[in-house]
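So the structure is just underneath, and the comments pick up after that.
Just one protein chain is left out here, and the rest sit where they should.
Chain naming follows the written order as A, B and C, and within any one chain the residues start at number 1.
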Amino acid sequence: MSGNFPTCDRDRALRLLEQMIRIRRFEEKCVELYGAQKIRGFMHLYIGEEAVATGVMEQLCPEDAVSATYREHGQALARGVDPGKLMAEMYGKQQGCARGRGGSMHIFDASTRFYGGNGIVAGGLPVAVGLALADRMQNRRNVTACFFGEGAVAEGEFHESMNLAALWRLPVLFVCENNLYAMGTALRISESATDIARKAEAYDVASAAVDGMDVLAVAEAARRAVDVVREGRPYLLECRTYRFRAHSMFDAELYRPKEEVAQWKKRDPITLFVAQMQDAGVLRDEDVRELERRVEREVAEAVSFAEAGNWEPVEDLTRFVYSEKSRL
Amino acid sequence: MSGNFPTCDRDRALRLLEQMIRIRRFEEKCVELYGAQKIRGFMHLYIGEEAVATGVMEQLCPEDAVSATYREHGQALARGVDPGKLMAEMYGKQQGCARGRGGSMHIFDASTRFYGGNGIVAGGLPVAVGLALADRMQNRRNVTACFFGEGAVAEGEFHESMNLAALWRLPVLFVCENNLYAMGTALRISESATDIARKAEAYDVASAAVDGMDVLAVAEAARRAVDVVREGRPYLLECRTYRFRAHSMFDAELYRPKEEVAQWKKRDPITLFVAQMQDAGVLRDEDVRELERRVEREVAEAVSFAEAGNWEPVEDLTRFVYSEKSRL
Amino acid sequence: MSDSAATNKTTYREAIREGLREALCSDSRVFLMGEDVGHYGGCFAVSRGLLEEFGAERVRDTPLAESAFVGAGIGAALGGMRPIVEIMTVNFSLLALDQIMNTAATLLHMSGGQFNVPIVIRMATGGGKQLAAQHSHSLEGWYAHIPGLTILTPATMEDARHMLGAALREPDPVLIFENQTLYPLEGDSPEPASNFDITRAAVRRPGRDATLVTYGAGLHKSLAAAETLAAEGVDVEVLDLRVLRPLDDATIIESIGKTHRALVVDDGWRSGGISAEIAARIMEQAFFELDAPVARLCGAEVPMPYSKHLELAALPQPETIAETVRKLVNKHG
Partner (left out) sequence: MSDSAATNKTTYREAIREGLREALCSDSRVFLMGEDVGHYGGCFAVSRGLLEEFGAERVRDTPLAESAFVGAGIGAALGGMRPIVEIMTVNFSLLALDQIMNTAATLLHMSGGQFNVPIVIRMATGGGKQLAAQHSHSLEGWYAHIPGLTILTPATMEDARHMLGAALREPDPVLIFENQTLYPLEGDSPEPASNFDITRAAVRRPGRDATLVTYGAGLHKSLAAAETLAAEGVDVEVLDLRVLRPLDDATIIESIGKTHRALVVDDGWRSGGISAEIAARIMEQAFFELDAPVARLCGAEVPMPYSKHLELAALPQPETIAETVRKLVNKHG
């Protein structure tokens, strides 16, 4: 599939694979916990799309900023948000990264510059533009990576944000995760022209589309994109992917044929990558088993951490509506 | 300039010229009346841009719908809104087309399907899409012509509306009046890519750019566009024009050089058209003088009509917040 | 397809769906449009089956573009259609507020009476499902500030079933707020209705000692509180506003004339909420009838938190309602 990027050494292969497996196993556990009613509310899974966050995030530095959507467990984990804090958040515990106030859709983490966790489709784009503006005005060479689905492209905020970023030459990496559906609305029902990457032309923004099931291809495309962005130009990277699960935990999946899902599952980004690395002799069966064991432990620890957490005292309900720190 | 469209007979030339002169003289009178405080509030003049409304409107049928902006005297007159009612509206009189509730920015006229008169930049685009949707759902072959400035292109509503119209194959003629400035903001300060017509590609919408100072060129481009639209496809027509006056009556015009204005005034659409028609032997000096006299009378009558009008009784202030007609 | 088929029981969700179905059947100008109303079957499964029944033209999935599709609804209404526009959740309606306030609510007046806008906009509202701060607010009372709009809040099977039809007969924009927590509510199938009223508040439980003024989800919590209080010998009247704009003052004032005490129960935020308007009107129109100041029990003034215990604490509950009434009836004027 991507014999064009053969130069992946063992260390890197292990890192990428571990990241993808971490997301996959973490979310599988989430499904279980949702069934057990430990997690509630809306929960959106990234399963099937792991190569996107993993490939893009590899190109970022710690100083860079990330913004994402309600489907952001993958980005959070790939960015290095602590899985325990993430799980505790989904439990609604005080030890959660947002003290239980956010839940699955609203993961935030200042220590990794992870700006959420936005439940408004396309709502994160203008904010990402502003983060990049702050970097530019303060002469920092950071990148702001902004993840959103192809459904968000129809919103006016996409258009306004692309224009602003291009006009002001802001270092925003727009990452469109094109999984072909916005809830139950297929791309061809939501866009008159379905080539997302090409829409960048209307703003004089550079863009590319990449196979989002191929982590090395994503990584390579993201590397090129980040190079452009770090020079102070926005970039639109369309990653063509697919979600293997329902939109959220409330979805009868009436809108897509089972065969389509089955077809795409054959291109599971983890399976593909493992096969590719094994073929190339970079990884062995034992490596994968070892990774799986490590991740299993990690996920179990995250669950224990969440279980051990406590509830925010009810008296603190109205905290954080306004800041407690005194004047800046 | 547009020797390519020589086939303009005397009747048509008279009609087009009369329309442009009507707009010009009407607005010159408005300026006078604004000075005399007969007209108040924000008033935006179309002077310099007359060829656009005149050329486009010629292509429409009475059944078609029109929506415009706060800079809509020209479209209203070209569409056939009664100049007396228009003037009375600007006076704030009960005889005004909106009973004095709208003023210069909010001209509405049901009898000519003139849907305003919208003070929100780009606010009219979604509404135009809906008018076209109603036509399509009711199998009427009408066109909805939607006028807006190039400043509106930056708004999310432009993007959302283009997509909807294209996706649903709606008969909307989007007419972008590119006069290079949105208030004091030059196009290059508001758009990263300044070619407006090309933006239609992102939606698979057909488009063209035309010299907006040449009424025959506008008419011809609009004719082609309307042909497409009447077949049930949207179209984006960019008319390149210039406003000769300030943005509104409160504008120090700090943002553009006097020479630029002077340059553009050399391409006055009325002067150009008169010269072209005289050169081609279609019109004579006397024709123009005759037209000027007729229009002068008409404008004077409009003023008299407005002067003679009365104020809506204060007791009626709260009328028309809800409909008076009983259930539909 | 049906949540409780072949019985004379139904659910709030089904009642709304039946209202939609009836509207689509009885008037060819009616169509439903919004995000995922068609192929997905509606975010809350309200419109499931309607696409199959009425086709993709009349049950129209829209792209994610709230401003444009609400504006398109306005245009379609102007063009002679009777659009029902669904906005998935009240928080997303903020993206369409310009069209709602600056166009839909304004056009009739601004055009001197020429252009009325017969659009119906439905949306899910309210907290209680752990959906956190961007999917849980109760902004219906806030919308009631806007002249030109009619604001409906169905809380019963009858209202769920029939308000839509009545709204479609209005010549002007009507917003219908469906509280998310009510969709699974079960009850008897409502009777057919003609000339269904959408102007009056309703006394859902008569009582003597105090009036609970509420609507939407608050109705059910208030009725529960009333039961508890009844057992203690406190007899409260429960008034369901039904229509937040224009408010039915007469029914409220009549009740106060009987009970002389009132508590407004509102899931919305307190400051500047509809609860304040009701309190102010009672004071203006029945000041000397009051034995105690009108009390308010509202949603806590916080973006809605995710975790269950905080969300519960952020909203009025039967227990807190009962407790507030106890204090209220013990106050002597």
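Operating definition for what follows: a residue touches a chain if its C-beta (ideal position, glycine included) is under 8 Å from a C-beta of that chain, and two chains touch if they have at least 3 such contacts.
Note that the structure is a prediction, hence the values are computed from the model and not measured.
*Asks:* Relative to the complete complex, which of the depicted chains are touched by the chain excluded from display?
*Replies:* Counted over the whole complex, the chain not pictured touches A, B, C.
*Asks:* Of the residues A:Arg71, A:His106, A:Lys199 or A:Arg243, which one touches the chain left out of the display?
*Replies:* Touches the omitted chain: A:His106.
*Asks:* Kindly state which of the options A:Ile47, A:Ala68, A:Leu164 or A:Val218 is in contact with the chain not pictured.
*Replies:* Looking across A:Ile47, A:Ala68, A:Leu164 or A:Val218, the contact with the absent chain belongs to A:Leu164.
*Asks:* Can you work out which residue in A:Met20, A:Leu33, A:Ala51 or A:Ala65 touches the chain that's missing from view?
*Replies:* In the complete complex, the chain left out is touched by residue A:Ala65.
*Asks:* Out of B:Gly55, B:Pro83, B:Gly102 or B:Gly212, which residue would touch the omitted chain in the full complex?
*Replies:* Once the missing chain is taken into account, the touching residue is B:Gly102.
*Asks:* Identify the residues of chain C touching the omitted chain, counting contacts across the whole complex.
*Replies:* 67, 91-92, 94-95, 97-98, 101-102, 105-106, 109-110, 132-134, 141-142, 144-148, 245-247, 269, 271-277, 279-280, 283-284, 287, 290, 292-296, 301-303, 305
*Asks:* Need a quick check: the contact residues on chain A for the chain that isn't drawn.
*Replies:* Contacting residues on chain A, toward the hidden partner: 65, 96-102, 106, 108-110, 115-120, 123, 125-135, 137-138, 144, 156-157, 160-161, 163-164, 167, 319-325, 327-328.
*Asks:* Need a quick check: the contact residues on chain B for the chain that isn't drawn.
*Replies:* Residues of chain B in contact with the hidden chain: 40-42, 91-93, 98, 100-103, 105-106, 118-123, 151-152, 154-156, 182-186, 189-191, 247, 250-252, 254-255, 311-312, 314, 317-318, 321.
Operating definition for what follows: only the chains that are shown with their structure count from here on.
*Asks:* What's the chain with its C-alpha centre farthest out from chain B?
*Replies:* Ranked by distance of C-alpha centres from chain B, the top chain is A.
*Asks:* How many angstrom lie between the CA centroids of chain B and chain C, rounded to a whole number?
*Replies:* Taking the average C-alpha coordinate of chain B and of chain C, the gap between them is 41 Å.
*Asks:* Using mean CA coordinates as chain centres, what's the chain A-chain C distance in Å?
*Replies:* 36
*Asks:* Whole-Å distance, chain A centre to chain B centre, using C-alpha means?
*Replies:* 46
*Asks:* Note the residues in chain A that touch 2 or more other chains, in rising order.
*Replies:* Within chain A, the residues that touch at least two other chains are 154-156, 189-191.
*Asks:* When you check chain C against every other chain, which residues touch at least two of them?
*Replies:* Residues 62-63, 65, 67-68 of chain C each touch two or more of the other chains.
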